[in-house]
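Yeah, one chain of the complex is gone here, protein chain that is, but the others are all in their spots.
Let's turn to subunit A:
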């Protein structure tokens, strides 16, 4: 019965029927009609002709791409910048399985990977830092610290594990990351938490693989290959802003690649591959701005915008001005009258829109440098409706307890969440100690999927569906024992500790405002990542912090000392013994005196015996 419940929810969470996904593909067939619709709210905008032209160009060619930058001043005073690049590839090897050899905008390296490994959907993210939900609100595209990879394979694939192994190695090469460390000990097959985001209604989780590498450190060498996948590279368009020394001088950095099949038009008569590349950065103005709250594109990226990517059908910069309707909080220059309203994560937000495909945007200086000056202190942020944290309790190196706290800050609505926990085998979970409590009362999960670990083979997988009462904290605790590893299994720095990946909490959070389910209308890219199915709720995924756990670690210097000592003893002992045993001792004749030798010489000559 429980299983039925969860599948119902899973279907609710992310049922990916055609009608829910057709919306992103609208832009492909970007007719002037939809363009007009989009500029509807911004009727005052003068420039409906230029994007029309761009779209016209896109219509004639099969592939298309869009780029977009969202800038949101956060309540904490930080600046959140979110890039999204979407490339659509009008090919249909999803159904026919034919070889495709023609690439235009879609990167060939990824296209070949898709066809070779029969990938249906691929999501990969590299994140450095932890998204601070309590200060920053919900992110546009959530991701856990480190690397995360989840892939749906076609249901025709026979050897999923083999494909997965090869795929991770190939991706590791493409992104210059340690994805080759993904093996069976950190791969799981979640039964409900990760449903396909694109076309198709796959439910058989045998074709899903999910893995995280919480230790992965993201740096420039991961950014460069990521930039190379963009149609314009980092030569033109928004991508010129991506200077790595600025992007990595931030509080949070996350880059991701999402590939999924989508409908080309709203009837879903044909499908296309969608490649979404996202880059999310949070800049800390306190450290970089010497306490002054003022930012500009130049300050953040040490670049300004001069042109759109010529290949892109749409290229826009959105600045979130919801908190600043009268301009009392900050000044934004150059001012724009083009406003756009979108419902994002259960909240109606207003954005100033800068269309880079129009000449007027750049002004006389031929460059766009957005400047935002704070005037007053921003008010308090609304508490995010859902957030979570996790920690290890207890002390000593034998046992411990993992606590996961899930906060529902909604004043009167209860809602269910799916919790996914993947714990490495060397923390032996005592599943009988699993308790779920809300408001000091036991809260029995309606669905639990637990897959016990196998030593050195596979991790624990714990998935459950928990109903969160309104305005409450739900605490999930489970005790564990720390295993003693074999001495070769320790990492080179065992005293650093061992990582346990983030738990994943997926939920349909009740929305305050009606969500936009009208998928025929074109919306900004950032509001269309997760398909919305119903008006009353929106999908949120929350990642907790990873854990660093110390395992009992032997003193590795001691074997070294012992080896040194024994080697010395053996060398000295063996050497002298060997010497003693193998040497033959002979009594050496003392050398004869000179007179005797002379006498012998004479005797030899005479032929008489020597003395």
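Here, a residue touches a chain if its C-beta (ideal position, glycine included) is under 8 Å from a C-beta of that chain, and two chains touch if they have at least 3 such contacts; residues count from 1.
The rule we apply is simple: contacts and distances are computed from a predicted model.
Per the UniProt record, the chain missing from the shown structure is "GPI-anchor transamidase component GPAA1", taken from the list "glutathione transferase", "Calcineurin B homologous protein 3", "Adenine nucleotide alpha hydrolase-like superfamily protein" or "GPI-anchor transamidase component GPAA1". Touching the missing chain, out of A:284, A:347 or A:535, is residue A:284.
Between the chain not shown and the residues A:183, A:347, A:389 or A:535, the one that touches is A:389.
Summary of contacts with the chain left out: across A:115, A:304, A:550 or A:600, the touching residue is A:550.
Residue-wise, the contact with the chain that is not shown comes from A:214, picked out of A:73, A:142 or A:214. Along subunit A, the points of touch with the absent chain fall at residues 128-130, 132, 134-135, 145-146, 214, 248-253, 284, 286-288, 290-291, 389, 391-397, 401, 403, 493-497, 499, 545-550, 553, 555, 557.
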